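Removed: one protein chain of the complex. Kept in place: all other protein chains.
Every chain is named by a letter (A and B) in the order it is written, and numbering of its residues begins at 1.
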Amino acid sequence: MNATWSRFNIVSIVLGFAFLYLPIVLLVIFSFNASKLVTVWGGFSTKWYVELFNNRGLMDAAWVTIRVGLISATIATVLGTLAALTLTRYTRFRGRVLFSGMVFAPLVMPEVITGLSLLLLFVAIGFDRGFMTVTLAHITFSMCFVAVVVQSRLVSFDRSLEEAAMDLGAPPVKTFFQITLPVIMPAIVSGWMLAFTLSIDDLVISSFTSGPGATTLPMKIYSQVRLGVTPEINAACTLLIAIVAIGVVVASLANKRREVQRLRDEQAAQRG
Amino acid sequence: MKSLGSIRRDFAPWADPGAKPYISFENVTKKFGDFTAVNNLSLNVYEREFFALLGASGCGKSTLLRMLAGFDEPTSGRILLDGQDLRGIPPYRRPVNMMFQSYALFPHMTVEGNIAFGLKQDNMPKAEIEARVKEMLRLVKLEQFAKRKPHQLSGGQRQRVALARSVAKRPKVLLLDEPLGALDKKLREETQFELMDLQQSLGLTFVVVTHDQEEAMTMADRIAILDKGEVMQVATPAEVYEAPGSRFVAGFVGNVNMFEGRVAARDARTARITGASGAEIIVENAGDAETGNAVSFAIRPEKIRVSSRRPEGAVNAMEGEVFDLAYLGDMTVYHVRLDDGQVVKASSLNASRVTEDPLTWNDRAWISFTPDAGVVLTR
Partner (left out) sequence: MSEAVIDRENGAVAAAQGRSLAGRAVAAVVSRLVILVPYLWLLFFFLAPFVIVFKISLSQTAIAMPPYDPVLSLADGVSGLLEQLRQLSIDNYVWLTEDALYFNAYVSSVVIAAISTFLTLLVGYPIAYGMARAPASLRPMLLMLVILPFWTSFLIRVYAWIGILKPEGLLNQFLMALNIIDEPLIILNTHTAIFIGIVYSYLPFMILPLYSSLEKMDYSLIEAAKDLGCTPNGAFWKITFPLSLPGVIAGCMLVFIPAVGEFVIPDLLGGSQTLMIGKTLWNEFFANRDWPVSSAVAVILLLILIVPIMIFQSAQARAQEQER
């Protein structure tokens, strides 16, 4: 769509983004509040960050969260990519409808149901709840998100690239690794990032499937939030936001630079 | 060294009954579900030939190319290349290479990488690959672009990379799928001649798919005209134009006027054709038409003369009225409505700058043509 940008459009965007960002900005500001009362400004201070780093419980939970995130995101990316390939490349096999149903359903499935059902599975097969079960649960729901991201790239993939590779003498498996995989790599990377974020954010499914010694950061934050808002939690949240924000900004800047470079190249090519 | 022209003039293996075809389609049928893309088709292509498959979209020409490359297998019939049955051989083991319509350049590889890709699959020694890539880059005049990625190239440059990549392996046959389709008109005309030079200098067999008749006429030694999965005619460009084998071919290639009628009389050399309105045409190229046959007489617009008076001594002449004309600069196209209602197109070359007494709208006019100007078609 292309048209003039009316005042109404601009106002709705500004208000919309204010609504989206104001709560997060306030949270960040009050993490630097010297006062113990989270909603009364008592001067600038970083003492809550110091306390945060001295809080063994939170630090341990953070470490568990990161490990679960790294492992589950990696395995989910492999499985999700395979699922995406299945959905786009094999249009006819028995049980395809069931398969695509199982890929899309977890995207909207209420977390309480997914969490409960996975827990009951682990109990039924006699798996001890802990690090392992949380990781398996995270792989299961995040692989579906990876599948959707990778699939949308595969749908627009030009199949003649693969035909060209085979025509030039590359057998199918080699073609996949030398042509298909490198071309869809950006989508796979963003799938991994999405899986990682989903994993480190998850509270409900982790609560159901985790056991002793495998408390994740969101579980820890949740148990403290129930007792009331504390500046220390504000500080922890700010750090999490900062990590994600830096990651996203760096990724998009790199992307932007590539894009600018590409545009410049294309213009150079046009000139001759 | 022989000039290109003389090589092409003397090249006619299809006319030699002893010549062995290089590529043979033998009764090939290809079905996709209920749809028959190619129907019991047989076709021969000779070594070093520049062969064009011409037809509208959906006529099966691309399917033929894809079966030759190995992306699709015939439902029945067989394809031979240099005496070898290609059935069951996957694309990556066939000695043919293809230049894709979309070029299909690998976006994550440089120009060099793209050209070297096929050579690497053959485990060619590194030094040889480098030498071959250099040679190919020189051939398509892209030496200074070796390190660029495809998106850093213009459309014409991409086309040349695709070409270099597909000939780098010295395939027995090069398949080209609408090779000039994505280029603008001017570039297309230049590239046509470059392709012909390349084909001659490498001594390769080219099979090109195109929907552009001008392109096919310019480049190809022979053209196969396809319709609904069947071959309508295989012939040199001049034969296709001057001696079309059927009404379809006559109408498909170039402009044509058709007169419907019956053969009233014929002898060894000429035939007399009578139209529905009683108009008579005397023709020399009557082919296999026999007395009583319903036939079409096809004649190209440039072979018809338009004049304000009946030309003296004209064998075939009819009267009508100019109802439309288009001045195109180099020539003028007249639409003359004959008195029996048929509209005839006639083009005349504007050889001199000023014409005395030019014909214009609503003028009475005569069209005339010689007995050998057109052909009689029974199919």
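The rule we apply is simple: a residue touches a chain if its C-beta (ideal position, glycine included) is under 8 Å from a C-beta of that chain, and two chains touch if they have at least 3 such contacts.
Please read all numbers here as calculations on a predicted model, not as lab measurements.
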item	value
Touch with the omitted chain, as defined above, among B:Asn27, B:Ser42 or B:Gln84	B:Gln84
Absent-chain interface as seen on subunit A, which is shown	1-6, 8-10, 12-13, 16-17, 19-21, 23-24, 26-27, 30, 38-39, 79-80, 82-83, 85-86, 89-90, 93, 95, 98-113, 116-118, 120-121, 123-124, 136-137, 139-140, 143, 147, 152, 155-156, 171-173, 197, 200-201, 203-204, 207-208, 218, 221-222, 225-226, 229, 233, 237, 240-241, 244-245, 247-248, 252
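Here, only the chains that are shown with their structure count from here on.
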item	value
Centre distance in Å when subunit A and subunit B are each reduced to the mean of their C-alpha atoms	55
Subunit B-touching residues of subunit A, taken from the complex the two chains share	158, 160-161, 163-172, 174-175, 178-179, 182-183, 262, 265-266, 268-270, 272
Interfacial residue positions of subunit B with respect to subunit A in the complex	69-71, 90-94, 96-98, 100-102, 104, 106-108, 117-118, 121-122, 148-149, 151-154, 157, 165-166, 169
